[in-house]
Every structure is written in C-alpha cells, then in structure tokens.
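So the structure is just underneath, and the comments pick up after that.
Missing here: one protein chain of the complex. Every other protein chain is in place.
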Amino acid sequence: MAAVTPLLSTRGLSRSFGGLRAVDEVDFDLPAGEIRAIIGPNGAGKTTFVGLICGRLAPSAGRVVFDGRDITGMPAHRRVRAGIAYTFQITSVFARLSAFDNVALSVQRRLLDAGAGRPGRARLEAGVDRALARVGLAGHAATLAGNLSYGHQRLLEVAMGLALEPRLLILDEPTQGLSDGEIAAFIALVREIAEDATVLLIEHNMHVVMELAGRITVMESGRILAEGEPAAIRADPAVQQAYLGG
Amino acid sequence: MSFGPHLLLATLEGLVTSAVLALMALGLSLVFGVMRVVNVAHGEFFMLGAVVAWWVASIVGGHPAVGFLAALVVSPLVVAAVAFAAERLVLRRLSYEPEATIVATIGLLYIIQQLALTFYGPEARPVEAPFSIRVTLPWFGYSGYKLFVIAVAALLVVATWLMLTRTRAGLLMRATQYDRETAQAFAIPVDRVYAGVFALGAGLAAIAAVLIVPIQQAHYLMGLDPLLLSFIVVIIGGLGSLRGTVLAAVLIGLSDGIISVFFSPTLAKMLATLLVALVLVFRPQGLFGTAPR
Amino acid sequence: MRTDGLARIVALHLGLVLLLLALNWLLPEYHRGVFSRILVLAVFAMGYNVMFGYTGLLSLGHAMFFAAGLYGAGLTVYHLGWPAPAGFAAGLAAGLALALAVGVLALRTTGVAFMIVTLMFAQVIYLLTLYFTTYTRGEEGLVLAPEDRFIALPGAVLDPTDPSTRYLLALALFAAALAATVAIVRAPFGRTLVAIRENEERMRMLGYDVFANKLAAVAVSGVLCAAAGAAYALLFGYVGAGFASIQYSILPLLWVLLGGAATTLGPIVGTLAMFYVVDVTSGYTSAYLLVVGLALILLILYFPRGLVGTLRERWLPWLP
Partner (left out) sequence: MTDIGSKGARRAGGLTRRGALKGMGAAAGLALGPGFVRYAQAQSSEPIRIGFQAHRTGIGAAYGRWYERVTEAAVARINEEGGINGRPVEIVVEDDGTDPARGAEVVEKFANQHKTDIVYGTLFSHVVTGSAPAAGELKMPYYVVSEGYHVASGRLNRWVVQPGITDVRSQVTSVAPWISGNLGKKVTMIYPDYAFGHDHRDFFEPAIAAQGGEVIAKVPIPPTESSFTRYFPQIPSETEVIYHVMVGPAVLTFVKEMGDFFGSGGPALFGFIDSLEAVALSSPGLEFLEGSHFWEGMARYAQPDMPDYERAYREAVGIDDSGASLDDPKDVSTAAHMFGCWETLYVIKAAMEMADYKGPDDRAKVIEATEAMSGFDAGINHPQGAKRFNGKLHQCFGHQNISLVENSALKVVHRTSIEDGLYEPEADYTAQPF
C-alpha cells in the first residue's frame, strides 16, 4: 500500500548553482514508515537534495509531493508544519538558550498548530520533558545548549526534531563527531523514532547505514545511481565503483 | 533660466557633491569592508578635518594657497592620528563586535563634537580658497575653485585606488578584507592592518573636509549630513565594494543635484531618500554589489 | 526559564510599580516632573527593546514611530478637535500603520542594510513633518492647549497639566507597557523572538514563519513607541519635528544599551540613568556631551550587557 501512495515523492527535481547541476532531475519515492538512507560521495548533491525537500532551497525545476500534496512552492516553515522536520548537518542549536528552551520552541510550535490559542505551561513542560527523556538528556534541561558536550548537542538537535512530532524526519549526518558508544545509543533511538515517523537519513558512517536503513538510495553527481536493500547496494558494482571503494 | 543651463548648473553642483562624497564614502567603505565596523563617528572625522584645516590656515598666514596646502597635509595626518588612537584604545578592545562598535563610535562622536565646541567654538568659520577665479559662463557664473575640487578629488580617488591595488599595504588590506582568518594564517598582522585602515579612512574624510572647507566653512555640527549621505553611498554601492562606492557617490551626488531641478527641494529630498531606501529594500546588496557570500 | 520563578518576577515588577506609585508623594517636585517624562520615554525605550533586545533587529529609525504617535495624537487634537483619548488612539493607529508598512519593506533586508533602511524611512518621516509645515509648523511645532488635553472620564476629568495627575497617567502607561513586555517575554511569542535573534534559519526549520514573527515584533515595537509619543504630546502639550529627527532614533538605542538589552527593566533603568547623567553634569559643565560620550565608551568596554544585563549575568539569572 505504501508503494501506491508514497509519503514523499519528487519528480524531475533539479537545482543548479551557476552552471553546476547539484541535483539533476531526480525522481524519488519514500513510502511511509521506512528508514531510508541516502549515501554518496562528497558533492553528490545529498544535502542539496534534502534541502529541496524541506524547502531550504528552491528548485530550478521539478516537483515535490508530500502526502499527496504538491508542496513545491510551499515555504520551508509551512512544510515543517505539514510534517517535515530537518536536523542540521552542522549543529545549530540555540547556544545561548537552555536545553529546555530549545526543545520548548518545537513543542510550542506543535501546540500552537494544534489550535486552542496559547499553549498551557503544563503541557509545554510535559512535551519538553518527554522529548528530552527520549534522547537521554532529561537531566540537562536547565543547561545552556552551548555548554553541552558536542554529542549532547547532536542529541538535542534530534530532540528538537522529535518534539515537532514529524511524519518525516530528515537527519543530515547525525552521527558525525559522535563516539562509538554514543553512536550505538543513537541507532537505538532512531529505531524507536521510526515506529511513529518515516526517517530520511544522510549518513557517511556505513555501519550506521547498514544497521538502520530499510532501503538505501545512492547519489552521485546529482543523480540517483542506485536504490535498494542494503545487501543489494553493497553488492552493486556501480556503487562500489563510485563510492564504496572506487 | 532656461532648461539647458539649469541642468548644466545642477550637474556641476552634483559633481562637486559627488567628488567630496566619493572621498568621504571611500573611507567609510574601506573601514566597513575591511573591519566590518560601522563607523558612526566618520562624520566627526570630517568635521575635525575642517576644524584643523581652519586652525592650520589661520596660523600659517601669507597667501591663502600656502595655508590651504599646509592644511591639506597637516589636517589628514592629525585626524588619522586621532582615529588611530581611538582604534587602539577602544575598538580593538571591543573585538570589533558590530553592535559594540556602533555604540563606541556614537560615544566618540559626542566626545569629538563636544571638544570641537569647547575649543573651537560654535561659529562657522571659513578657510580662504587657494585662489578665487570666477568662471563666467553665458548664463551664470561659477566658482573656479569648485571645478578644482572636482579635479583634485578625482585624482585622489584614483590615487587611493592605486594605493589599494598596487602597493603592499593595499594588498594586505584587501587580503584582510577578503578573509580575516586566512590572512592571519599567512602571518599578515591583521591587528596593525585594522589600525591602519581606520586611520586611513579617517584621513580620507579629513581630506574631503579640507577640500570643502573653502566652500562650506568649518562648524562643529557639520558632520551629520555628510555622514548620512556617505552611509547611503556605501550601501547603494554595495557594502565594502570600493568601485561601487565611487560609482554610487557619483550617482547620488548627481541625482541630488538634478532631482532638485524638477521638484520642490524638501519634496525632492524626501523622494530621493525614499527612492534610495526602496533600492536597498529590493536590492540589499546595493546597485553595484554582488549577492552576499 | 524552567525554574519558573513567576512569583518572583511578578513580585519584582509589581514592587517597582508600587515604588514608583509611592514616589508620587515622596519625590521633590522637580524630580517628580522629571520622572513623569522618564516614565513616558522609558515606554519608548521598551518599544525599542522589543525589536533590538529581544528580536535582534537594530533599527536606527525609531524616532519615526515616536513621531507617528506624537503627530497622530497632536494633529487630530489640534486641528480636528478630537478629545484626548481619541487622539491617543489615533496616535496608536498611526504607529501601527507605519510599523506595518515599514516592517513589510525593511524586513526584506538584514544587518547594516536594515539599519540604514530604517534610518532613511525615519528621515522621510522627518522631512514629511517639515514638508507639511502648514499643519505641523515644522521645527517650531505646535502647542496643545491645556483644556484640549483633559481626559473626560465618567464622573471625573483628568487634567494632565496637574503634576500629580500627569505623573500617575505616565505611570499607568508605563505599568501597562511593562506588563505587556513581561507577558510577551514569557509567552511563546517572546521565546520565538529571542530564538529568531539567535538563529533565524533554525527557526524557519522548526516551522516558524520568521518574517511574520519579525513583523509582529516591529508592530508591537511601533505601537509601544507610538504610545509613548502620543502620551508625550498629550501630557506635555508640545508636538515638534525635533522628535522625528535622527537624535531621537539614537536615544532609545543608548537608553536600552545602558540599561541592558533584552531585559524588561533595562529600558527604565537606562533612561533614568542617562537623564540624570546629563542633568547632573550639565550643572557643572556645559561639556556634558563629553561625559555622555565617555560614559558610553566605558560602558561598552566594561559593562557591555548594560546595568541590568550585568546584574542578570553575574547575580540574578532569573531576571526576565
């Protein structure tokens, strides 16, 4: 059924910078409930591609359809409210706000969108507590985000995405800079998230990719090179040529 | 007066404004471009330049040209020294943080203004032009000195340009402007470059003032309007773009002169200001700048 | 922010308002008059703080919003004979309309361009007050007759020329503005503004319409400043183009920086401190601008967070 109406699909999606086609006529489908990884060498156009999906960038051509609606012309903030959350590749938490306030920004957004005017303080705090607890930062609510360790900042970033209760969560290189122990915990976290949300993951760490992804999309030079189950991708000679071992 | 001569006159006047504005805005633009500092006290450096010029000219005596030339040398040096000191004592300690430097330069503005009022006085005082030739055209007369100002300012702009593009000091400045960290990595003494740029910027304002003071007198409140105009020029020209700054100075100077041919003056000022504001709104990188990196 | 401290915050602000109320009977006559002005100007500073302190939008043109309130109230009362409360409302409406118009345009820019665009819009408003000298009498300005400034309430008429009444009216405005700022700062809207100041792009990706929120901040700021302007016209009876000049755009910036940007009490503290620095030093030397200039530089060098900001940073982290 998921194959019939994918949660997200793009058709002919393109974006050029100057003469360079960073994303080149990509047709892409993501069924609901999946954990999908996008891999590819540096400069393959992965971040540009998800940027087009979440609306940070405007496409030069093509369409983006989310949940059956054409969202190509929709500004980024409305896409987020439609259910697409994006966590940044470079950590961009609000360093001078507490961890609580960082997550509260997400929770209040969701509560405001749910209607009923001003969100009550109790519901706000409950929502924040839940999100922080899920990523294991429950004890750090009052800490300024800038004073958290790097790994904790990455987790906070994820918590902010989670608290939006998105239908599609886009994680852009979430494990970059994390220790092995943190990565293991992170993998468990993403599995848990995937129970309620579809996850789109850009990742360089092949261990994480293989552990998590249901399917893998391989990009190269702005195009989709291959797509399939992890095992199939691992076996694909073109992929090996382009990326895994070249 | 018929339309043609009227337009000619407005153009000449516009060119005088452009010439002085180009020098002054070049200083502001350099400081902004290299240091990312919005120097609100730039107008006061201009005023200080005029006041020092009056002081030098009144000490030197003799033929007016002697005093004028002495002022042209001494005044920029004095003003640059003041700016250098301000940079070392204040701006450097603020790590050039944008908001902090704005406040600090506002403070500097008050201090310079008050010192000028206390030691120079509230009067408007003229410096005698180095020569007084009245160019007689068939329709009206025009000050020969003003034509001289246009020429000298143009020369000085070219000289500054060459300094920035052809000399080592200029290279250091441009390298620092382009990328501070990399410049530091290449062992460019960024710190000293900053002080030099701030002094040079103030010196340019002072030169503009020396040129203008035989036309417009030194007065302790004279800095504000040129400051606003220079800001406009720098922005319209594209922040930090020197070529854009010079082009914008010519454009703003000329339009300031020519718009007043067609509209009542206050209305003209209003429309011109609104127009420039809208240019900024719809093309924030300025008319000649490229999109921000 | 988690450790709520609501009671403490309410107690502090309420305490301040009650203290100011008591001062009406305690202050010597001259200082009560000074405080009346400062309370009104502090509202101007509070309006500025909403944009500059909390939202991170540095405007160099806020005199235009003050002037919108001043002239909105002054011209309707003077020329159209409107009663003072209607004039006050007209001032607020003028401020709101101007804020929306300027906001829609100026918010397309950021950073230095935003500063300059606001400065230029303010210059246009200033030139407008001169251009329509026939109605505004430009620089010279208009004087509103005392009886035109009376506020008729059911059963009573408030006379703002009476020093005590004027003080209490100014305090009422100040208290309302203070309550509004505290409410905004603690509301989701306030948190949104601060986060926009910190990282605009991140906020967009959390689903916030950054432009709309900034525009709302400009509108709130504009209305507060206009309220101050309208109150100034009605309480002190003078409306002049000087209030639209660039000087009055720089003053709120200085007040807020001195008191502490992004603090609810910074504006009143800064306005108060600046006034008395000028007032006291001008008694000793006519070179008081020198003192102001030095004070600014020393402050930014050694107390860059302003008075209340430093207090919050060092000792009282719960201050809003």
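Quick notes
First chain written, first letter: the chains are A, B and C, and each begins at residue 1.
Just so it is clear, a residue touches a chain if its C-beta (ideal position, glycine included) is under 8 Å from a C-beta of that chain, and two chains touch if they have at least 3 such contacts.
None of these values were measured; they are calculated from a predicted model.
Considering the intact complex, the chain excluded from display touches B, C. Checked against the full complex, the candidates C:144, C:177, C:274 or C:291 give a single residue touching the omitted chain, namely C:144. Panel shows chain B; residues 1, 5-6, 9-10, 12-14, 16-17, 64, 114, 117, 121-129, 132, 134, 136, 140-143, 146, 214-217, 219-222, 225, 257, 260-261, 264-266, 269 of it touch the chain omitted from the view. If you put the missing chain back, the residues of chain C touching it would be 28-30, 33-34, 37, 127, 130, 133-135, 137-146, 161, 163, 236-238, 240-243, 247, 279, 282-283, 286, 288-289.
One rule holds in what follows: only the chains that are shown with their structure count from here on.
Where touching is counted per the definition, chain A and chain C have no chain in common. Highest C-beta contact pair count among chain pairs: B-C.
Here C is the chain whose Cα centre lies closest to the centre of all protein Cα atoms. Taking each chain's centre as the average of its CA atoms, chain A and chain C sit 43 Å apart. Put simply, the C-alpha centre of chain A and that of chain B have 50 angstrom between them.
Annotation for chain A: no residues touch two or more other chains.
If you check the complex, the residues on chain C that touch chain A are 1-4, 187-188, 191-192, 194-195, 198-199, 201-210. Interface residues of chain A facing chain C in the complex, by the touch rule stated above, are 54, 56, 75-78, 80-81, 85-86, 88, 92-98, 100-101, 104-106, 108-109, 112-113, 118-119, 121, 124-125, 141-142, 160, 164.
Partner chain B is touched in their complex by these residues of chain C: 58, 105-106, 108-113, 115-117, 119-121, 123-124, 127-128, 130-131, 246, 250, 253-254, 257, 286-290, 292-297, 299-301, 304.
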